[in-house]
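Complex shown without one protein chain; remaining protein chains in place.
What follows is chain A.
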Amino acid sequence: MSSSAISRDDVAHLASLARIDLSDDELDRLGAELPAILEHVKVVQQVAGDDVPPMSHPIPVANVFRADVPRPGLTPDEALAGAPASEEQRFLVPQILGEE
């Protein structure tokens, strides 16, 4: 697997997975930039042996729970204040399911 083999079609697929409707110009540009960036970062594959554990978090903390006591939350009006559209105290969204 060569990281620099990422193609324009790969970029288009990644963008669709990320739900970004990139223009043709953007696909061209990212198709050129990403291989250069990946070429630089792929060095990580040669640095650490199998015995090195991965680190997801710098300061380990475990089982973090706050006390289970009710506290005031947002009112419906506050929660909906930034909504692009709302109706009857609900977020109004475009059609999610097909029509048939």
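We take it that contacts are C-beta pairs under 8 Å (C-beta built on N, C-alpha and C of every residue); 3 or more make two chains touch, one makes a residue touch a chain; residues count from 1.
Going forward, contacts and distances are computed from a predicted model.
Chain not shown in the complex: UniProt lists it as "Glutamyl-tRNA(Gln) amidotransferase subunit A", one of "Glutamyl-tRNA(Gln) amidotransferase subunit A", "NADH-quinone oxidoreductase subunit H", "FecR protein" or "Carbohydrate ABC transporter membrane protein 2, CUT1 family". By the touch criterion stated above, the residues of chain A touching the omitted chain are 1, 3, 6, 10-11, 14-23, 26, 29-30, 33-34, 36-38, 40-45, 47-48, 52-59, 61, 64, 66-67, 74, 78-79, 81-85, 91, 93-96.
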